[in-house]
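Presented below is the structure to which this report refers.
All protein chains but one are shown at their positions in the complex.
First chain written, first letter: the chains are A, B and C, and each begins at residue 1.
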Amino acid sequence: MSTTTLAQAINRGLHDAMGADDRVLMFGEDVGALGGVFRVTDRLQEAYGSDRVYDTPLAESGILGTAIGLAMYGMRPVCEMQFDGFAYPAFEQFTSHLAKMRNRSRGRVTLPVTVRIPFGGGIGAVEHHSESPETYWAHTAGLKVVSPATVADGYAMTRAAIAADDPIVVLEPKRRYWMKDDVDLPVTTEPLHKAVVRRPGDDVTVVAYGPMVRTAMEAAAAGEDEGWSLEVIDLRSLSPIDTDTLVASVQKTGRMIVVHEAAQTLGIGSEIAARVQQEAFYHLEAPILRATGFDTPYPPAMLESFFLPDVDRILDRVEESLSY
Amino acid sequence: MSTTTLAQAINRGLHDAMGADDRVLMFGEDVGALGGVFRVTDRLQEAYGSDRVYDTPLAESGILGTAIGLAMYGMRPVCEMQFDGFAYPAFEQFTSHLAKMRNRSRGRVTLPVTVRIPFGGGIGAVEHHSESPETYWAHTAGLKVVSPATVADGYAMTRAAIAADDPIVVLEPKRRYWMKDDVDLPVTTEPLHKAVVRRPGDDVTVVAYGPMVRTAMEAAAAGEDEGWSLEVIDLRSLSPIDTDTLVASVQKTGRMIVVHEAAQTLGIGSEIAARVQQEAFYHLEAPILRATGFDTPYPPAMLESFFLPDVDRILDRVEESLSY
Amino acid sequence: MGERSSRADPPDPNDLLPPPEPVHLLDPDGTLHEDPDHPVDLDDDQLRLLYRHMVVTRRVDREAINLQRQGQLGVYASLLGQEAAQVGGAFALAEQDWVFPSYRELGAAVTRGVDTGKLLHLFRGTWLSDHDPYEHQFALYAIPIGTQALHATGFAMGARLDDNPIVTMAYFGDGATSEGDPHEAMTFAGVFKAPVVFFVQNNQWAISVPLDRQTAAPTLAHKAVGYGMPGYHCDGNDVLATYAVTRRAVERARSGEGPAFIEALTYRMEAHTTSDDPTRYRTKEEEEEAGKTDPIARYRRFLTNEGLLDDDVEEQVEAEAKAEATRMRDEIYEAPHGDPMELFEHVYVDDTGHFERQKVQLAAELAAAGEVEG
Partner (left out) sequence: MGERSSRADPPDPNDLLPPPEPVHLLDPDGTLHEDPDHPVDLDDDQLRLLYRHMVVTRRVDREAINLQRQGQLGVYASLLGQEAAQVGGAFALAEQDWVFPSYRELGAAVTRGVDTGKLLHLFRGTWLSDHDPYEHQFALYAIPIGTQALHATGFAMGARLDDNPIVTMAYFGDGATSEGDPHEAMTFAGVFKAPVVFFVQNNQWAISVPLDRQTAAPTLAHKAVGYGMPGYHCDGNDVLATYAVTRRAVERARSGEGPAFIEALTYRMEAHTTSDDPTRYRTKEEEEEAGKTDPIARYRRFLTNEGLLDDDVEEQVEAEAKAEATRMRDEIYEAPHGDPMELFEHVYVDDTGHFERQKVQLAAELAAAGEVEG
């Protein structure tokens, strides 16, 4: 077994995807010589040349709009939005074209575009570099949204997203880029849109994705001391959501906490709560609770720890849930 | 009493707001000589001149971005995005500046900007002219989002939004522009961010907003024949959401249906379900159900009636709710 | 650093700036002024074909307006007056080249051979669009203004990577030049030397907004230098000038010299769409004045002077126009109402079962409705 970071695993996934299919292109801001501001595209240009791995002008709508044109031509573009907070200029191309072109064309035009976006907080960054905008894409019919939480998924989900023919937004948990694990690459994991139980438990189900999966696992470990048995589910796919796995778990535990960094109102937790309270109504012993960011803009670096869900916030909700 | 349409009421609201404060400006695409594609700005330019009511270049980010600059200078801009589906180019200015500038500036910069957007379907339009993008703004901390459903609110909420110092997105239910009612203008109604019970009932609470309020009222009337007493709540404010009024109602009825045209996943209904199942857990006799659009792009005109919630879809959910 | 120019081998602006006057070959009376820089390399059949396309286009356009009046189309955006700009531009493309249209490009569609009935389904609302883009290299109509310019640019970048001699042409309007997307498209095209031609029909209006509300530039063609590409302009009501100018730009792009920008000066004779009311923002006089330069009348005079247009040809063209208009009308009239379940069919290649519950719901609603009716 060799030790790999999440960033290395994604980098290897991109590398292997480009090796497997020469129609795969990688482009964005600073993804070439620099290898990306997080080095996730490190050495790809060296390996595949500047025709297939290239820096673009500083224009996100241009990046996504040309990706759509490239896909119509027959390429399989993988493009990067440098940070969560900088994907917004491309929003019209996301919602009006990337998401809708296939439906509009009655299935004649398919856009196998992968959009990589480092997302989430916890790295002490300046404003706009720590956001969790998943709702914007997950609410948009026609897009798929996934987020790897483990090193293995960093590789496998990147490969699966690029191999898929639907447009997929891959949200990379930037604060976990340096997270290490022993995995031999290449590796394959569960299907792209399936949720996975990372830790089985009986008392309360804790649902998380991306950067919060690790936090949820830590909460589960800490919960043991309190005598709580927490089941941790890694959602993996934010659109579509694997409701069945969530319902199956809550049918066992009767209690559920959803964890995410994004603002609470209309965050992924709201949809999960709405679905699970409906499909497991008679199994719920407590309302579904949310351990999330606040309904405020992302705070400055020195205050982000008070905004972000942590072990304590998760366990507070667990305790609240158990109090019903 | 005089008969007024919703469009006329909003137009009068804009007219009176401009008369009351000469820092109020109205601009957008085709809002001047044409009076807007729906005539909502009809004659405003005649009344207040082309310095205060003007057509802009065809650029939505430009419209909103200059509105922000005008507000910083001291104006009270009211700008129009011509259709729901055409507000997306301005998304970065919405999320990164309009929503965040006040917080970023520690309260030093306040942006009293009102953004009017005709939204929703049911008018047999071509693509992009029938969308319900409220989630994008309601999820964005720092923005407020409201939608008038009655002729009186068309006037009063327009005035209240322009008078407020926070940035507010006003979603105008375009298919109801020609809806008539007998109201003497000017009129004032409930506070901008309060939900209102439009029809009291005992069996099931039906929550709707904008274009769906009228549909919900029709469903309530039809429900009578079935012997169902439906309480209809007009949400009015989508951000913030008046949770208390919703909870109070469900504490009485024990059952709730949320209605909206927007796609179900991460629509406003998801947040309402998440909150109400938490705050009224022991009062719920059935899960909160949703009568909404599907998780697909908005369909072509000839199929929109199958996408949009109607009386039958609402009553189906009512019946389902009562079956618990 | 400060001293030296900011780029290695900057182009000479004089090669990129438009000539003082738009290229113009045909006088209103049909007289042709030869111009060595803009040769009209067309044989008699091709010259007649240009006429045919314009006449067919106008006829189908009028039919579409009628269909809207008859309630068969929800709305329609007429190109009346822009036939020469659209046909002349599209005629300069090779078979393998691609057109990325806005929502008003009937003339370009006719020139490409697109089935106009299928094309206009989106105005009826049978579906969001219904022609196959890959059949005649004619992309879907793009309604969000200017967005298609990026698709044309990306497509051209792909072709270039493949050494595939395809040129793409993005049609958009004077109003669209204000949006960010065409700006980013031209920026990318210039930087990557993409074989794309940005073809702007300056029809003077963006719904009710006149050109001087879109830009303070001397002409739209002056925008090109800012992207390092040549800016051309032509009399867009002169089909031969438009053809010749576009032809040059297209072959230049094909030969690897990069993108170009064309401003075709024309006029939107009709309302913006059938829902629009131009009397609110422009005068009858302006419209009549503009009508005098009707592109088809002018070209007919030219063909007649040249002895290329006898009664047989006129009849033949008339017949083809009638046939196409009828085909279009029948297609629209006979359009099936559509299957509501299709809402779920094309959203994803693989919906991974996400739609199951909603499909069941809609199916039940349809069944219930069926019972009520039946």
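Note that in this section a contact is a pair of C-beta atoms (placed from the backbone, for glycine too) under 8 Å apart; a residue touches a chain by one contact, two chains touch by 3 or more.
None of the values given here were measured: they were computed from a predicted structure.
A.B. asks: Kindly name the visible chains that come into contact with the excluded chain.
C.D. replies: The chain that is not shown touches these displayed chains: A, B, C.
A.B. asks: Among C:61, C:105, C:130 or C:179, single out the residue that touches the unshown chain.
C.D. replies: C:179
A.B. asks: Pick out which of A:3, A:188 or A:296 touches the chain that's been left out of the picture.
C.D. replies: Of these options, the touching residue for the absent chain is A:296.
A.B. asks: Consider the whole complex, including the chain that is not shown, and state which of A:13, A:89, A:122 or A:287 touches that chain.
C.D. replies: From the options A:13, A:89, A:122 or A:287, the contact with the absent chain belongs to A:89.
A.B. asks: Residues of chain A in contact with the chain that isn't shown?
C.D. replies: On the chain A side, contact with the omitted chain comes from 29-30, 32-35, 37, 55-59, 61-62, 85-86, 88-89, 124-128, 264, 294-297, 299-304, 306-307, 312-313, 316.
A.B. asks: Where does chain B touch the missing chain, residue by residue?
C.D. replies: 25, 51-52, 56-57, 59, 61-62, 64-75, 77, 89, 92-93, 96-97, 100-110, 141-142, 144, 164-166, 193, 240
A.B. asks: Which residue numbers on chain C touch the omitted chain?
C.D. replies: Counting over the whole complex, chain C touches the hidden chain at residues 1-8, 10-13, 16-17, 22, 24, 174, 178-181, 183-184, 187, 190-191, 193, 202, 204, 211-220, 222-229, 235-238, 258, 263, 265-267, 289-290, 293, 295.
Following the convention adopted for this analysis, only the chains that are shown with their structure count from here on.
A.B. asks: Taking each chain's centre as the mean of its CA atoms, which one is most distant from chain C?
C.D. replies: The chain lying farthest from chain C is A.
A.B. asks: Measure off the straight-line distance from the CA centroid of chain B to the CA centroid of chain C, and report it in whole Å.
C.D. replies: About 36 Å separates the centre of chain B from that of chain C.
A.B. asks: CA centre of chain A versus CA centre of chain C: separation in Å?
C.D. replies: 40
A.B. asks: Just the number, please: Cα centre separation of chain A and chain B in whole Å.
C.D. replies: 30
A.B. asks: Going by the contact rule already set, what residues in chain B reach two or more other chains?
C.D. replies: Residues 61, 85, 88-89, 127-128, 294-297 of chain B touch two or more partner chains.
A.B. asks: Enumerate the residues of chain C that touch no fewer than two other chains.
C.D. replies: Expected reply: 127-128, 144, 180-181, 347, 354.
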